[in-house]
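What you see is the complex with one protein chain gone and the rest in place.
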Amino acid sequence: MLTVMERCFGERYTSTVSDGGNVFKKKVIIAAVAATALFGTAVTATAADNPGLVPKKVWDSKADKIKIGLVAPMTGIFAVLGISQRNSLQVVADQINAAGGIGGAKIELVVRDGGLDPVASANYAKELAGDSSINMVAGPSISSYYQGAATYYEAAKKLNCQPAVAALDFTDYKYAFRSQDYYKDTLTALMTVLQKRSIKKFGMIYESGPTGTDFDAYYTAQATKYGLTYLGWEKITSTATSHNAELQKFIDKGAEAVNISNNAYGAYTAKAAKELKYKGILMGGSGAQNIAFHETGGDDFAGTLMAAPNYQWPIRDKSLWQPGYKAHTEAVVKANGFNTGVKSGATSPNGTAIAADCLYAYAVAANKVRSLDATKVRDAMEKLDIPAKMTPSGVRIHPGPEHNLYQADGINVYEWRKDAKGWYTIEVNGVSRQAAACPEAGWIAKTATGSPLVCAKVSGKLVYRAG
Amino acid sequence: MISTFKGLNRVLITGSLLAIALLYFFPILIKSSNNPSFYLQVVSVAVCSAILTISLNICMGYGGLLSLMHTGMQMVGGYAVAILAVKQGWNGWLALVASAVIGAIFAILVILISLRATYLYFGMITLAVNLIAMEAVRHGGELTGGYNGLFGVFAPGIPSGMMSAEGFYRVMITILILAYVVQRNLIFSGFGRNTMALRESSETATALGISPNMHRVKVFSVSGALAGLAGGLLSIQIGYAVADIGDLNNGLIFFVGLFLGGVGTLAGPVLGVALVAVIDFTIRGTGQYRTLVLGSILLLTMIILPRGIVGTYRASRYGSPRSREVMPGEADNYHLDIAVKNVTKGEVLLEAKDVVKHFGGVHAVDGISVQFKAGEVHGIIGPNGSGKSTLISALTRYHELTSGSVTLLGVEADKKPFKVARDGVTRVFQIPHLFERVSVLDNVLTGMYRRDKYSIFDAIFRTPRYLKANSRSVAEAKALLSLAGMLGMEELAAGSISHGQKRLLEVIRAVATEPKILILDEPATGLTQDEMHSLTSLIRTLAAGGMCVVLIEHNVAFLMDLADIVTVIQSGKVIAEGTPQAVQKDERVLEAYLGNTDFSKELA
Partner (left out) sequence: MSLQIWIDGLFAGSVFAIIALSMTIVYQPTRIMNFAQGEGFILGAALGYQLVGVWKWPLIQSLVVLVIAAALMGFIMERMVMLPVQLSGSKFAWIIATLAAAMIFQSAFNIKYVNVTFSYFDLIEKDISIFGAKLSVQKLLVILMMIIVFIANDQFLKRTLWGRSIRAIAHNPDTSTILGIPTKPVIKLAFITGTIVIALVGFLASPVIIVAPAAGLFFTIQGFTAAIIGGVGSPKGAVVGGLMIGILDSVVRSWLGGTWGLFSTFFVLAVILILKPNGFFGKRVEGR
């Protein structure tokens, strides 16, 4: 029981709700990306796919149903994780069904509540793995449970897509895809921004657990490459009702930035920063879109860095949103509403678009090979390259052999700001997004200093102009 | 009626055998279903849960020990297998045996440090230990795989094709049946009777010579071994060991199963877990409403079936045992040598010198010297609050003496109450302290515990040594019951007999311990004329056999008739001692009780 408590405020999966966003983009093309080269994960996309916002019926599968399984905590401390995944999956399923289904087959979700119970999660993973009528599974969403379930999936050749497993190397699994930012990409993006801002020392306040362990190891190994001194990891647990002590230690050591937890725990660090009037930078992953952080951090939360896949929700001018992201998010809000922080007025939608990408990518791949066979769809998914403007998350999907739906170029770094109208973000990508060429009017890129460039047609020629 | 009962029993036995057969053939039955591996897993996990719940039942249901660390024991067992089989490369079967051993060791360590804690506090220590164990595993580095746990735990031989999932499943079913048999054999043996005696009243168990601490250690270690084994099996079944398995929240199924089936019943845990597994399976599609549905079902069941399925059945007309008809002349089959061995009549068995017991400023016993001799009935009288009961508690070491000494057969009496009992001093309390939920026969048999010279293992495996000892004990117990005119009531729950019968039964149970000194605190209260007669003749028989019977009584007529010697106590001091006749005429006694009309009346 205690562990539950232990997880009340914190826990051990990484980012829950992540979409992604870019303030200035109209249509985004991510052209040359430094980070891609850095990790050698560049996928040479052949011809980009063009499935549209909702994949239409283009073939006859002769099946009447396509079942998508989801094992996630639907109850208890982490219920928000499972429920937002289900919300987004359901929206995509409804949209595809309305457009004729996948090869005429209607999509049906099969949801199982794995709670925080490794045994129940294993049972349900086995159920969904063993049921031949299930076409793809998402979850279990807790990394360590997933590691156990992966064996079942591999043995049953069951296609699965993981929207909440940040760690683990997916090249080990033949049938698994990750629809989340890979933590190394996220941390790299953050360190790049720190370097650009001439920051020298930073630390991390994170709950003890596998995610914190991975982060800590990566920072320890990589910080010096960015001219940074990593001051270490202050571990936190559930009994903490304040992070003042942890933050004070970093203040004493002269930390100019602190990496905060992606989970509700981060809210305590935000609160500590407010109480201690911390002058440095808070930074986090997609968890920093959690409005609890704004609630506790108050106006002092402004300036916080957030490295996440596309998250355009805080952009007030919706016409700037990625079309796919916009369509998905609006449908999610229509079906499930959005949250509002009573204190800060910050908002967030009740869904997680990265989970939606799982089903969207599956539909596109199945349509492409005109088959529901797991191996064939898997091969097709590997080769997908769907532009960011179409996907529900607004992030380009191009998994490649590593089976990460998003590559390093899918990570944006945002900075939270607040004005009279409320909270919004600006993009502060450290990774240079300067496009080699200006391919189409309206496309966006960045200068080396991060200012936006808009591709425009000037006297018949495509050139970049300041955005 | 009796035939209905037997008929129903036959149905139950046939039903159980069918259920076992069904379980064994389950993999074949589901072979052509749409998801055989899932159904097999669900049942396998339920089997692990059933083993764990049996362990919980032994501990909580029979032992009365509140354990909130059974999930932790399960986790420890799981890691034992994972570490030994996967990391150390042990043979899988050996690792499973080790999981039971490590589970037992874990349990022993915990109970050894918490022997002084009672009930709720013991529960809280187990809760704390559970959390500490989980934290320790999470921070166990390489050895435990930290937060991620250990993966790749397989059934012994599975990767090399030696054993199929179905084969391992059958092994698990067999282990479950064995666990059930272990539970049953233990509960029906002297070990089980002592366990239940402790559950019902630690004080009374002590009076019968049972060492509460030693016995608790044994109960908890058996429970730990079973829980460890269940954990080992579980980690093989799901393929990994992770700290979250220890989370008490994830162990709700065990508590729910135990209560649904019937806590403190043999079949309860298995039936309950089976039912919970079915419910959980049925509602698995309810998603975010799952815990709401589960919680509501649980609460409703608690209200509709507060004693659980088996408990309700046992309490019902069909399930509750009834008295049997006694064959004419049956009593002649049971002979009993009631004589106390190695004692000569008139020998001083117990001698108290200047015993003083103060509670703060209250001088409850203020310098009493008394001798109890073999073959005599020794009465102790005195008004309420005069210190009679305190004296007895002091003599039997339930209270520590403020000063003075107690010698037993010429040797300083041991400081522990259960040792005093073992040395031949058995007391019967003023308030009935029967083991109410246990049968009449088992109550008597509990008193015979010290004669049973067999070990836990003899009991579990029903060795000839156990069988011989057991049949002898049962015959003796029946002989004792016959002496009190209670033959035929053996199977009745002790709680269901009349008040007078309870008092008699308690005396018989005390006699069963073969005491040299039997101390009865107001045994005649509330007895009918007939029962009083039975008691009188019983006491006379015992004294004639060389036993010293100490009677603390308000019913002076009853006492004066029986006693050889009477000690009169007032305000913690002896004011007179002698034969009943002498005491009745004693000036000091009359003087002291002049104002006490009730007592004067009784004396007169």
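By letter and in written order, the chains are A and B; residue numbering begins at 1 in each of them.
We adopt the following convention: a residue touches a chain if its C-beta (ideal position, glycine included) is under 8 Å from a C-beta of that chain, and two chains touch if they have at least 3 such contacts.
These numbers come from a predicted model, not from an experiment.
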Options B:263, B:374, B:406 or B:469, residue touching the unrepresented chain: B:263
Of B:36, B:64, B:209 or B:545, the residue in touch with the unshown chain: B:64
Chain not shown: contacting residue from A:111, A:193 or A:264: A:264
Residue, one of A:57, A:174 or A:235, that touches the chain absent here: A:235
Footprint left on chain A by the chain that the document does not show: 1-2, 4-6, 8-9, 75-77, 79-80, 83-84, 207-208, 234-242, 244-246, 248-249, 264, 267-268, 271, 275, 292, 295-296, 339, 342-343, 348, 350
Interface residues of chain B (partner: the chain not displayed): 60, 64, 66, 113-114, 116-121, 124-125, 127-129, 131-132, 135, 139, 249, 252, 255-256, 259, 263-264, 288-289, 291-292, 294-296, 298-299, 302-303, 306-307, 311
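FYI, only the chains that are shown with their structure count from here on.
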Between chain B and chain A, distance of the C-alpha-averaged centres to the nearest whole Å: 57
Chain A residues within the chain B interface of the complex: 1-4, 12, 74-76, 79, 82-83, 86, 110-113, 115-120, 122-124, 126-127, 129-133, 143-145, 147-148, 151-152, 156, 208-210, 213
Chain A partner contacts - residues on chain B that touch it in the complex: 34-38, 41-42, 45, 127, 130-131, 134, 138-139, 146-149, 151-152, 234, 238-240, 242-250, 284-288, 290-292
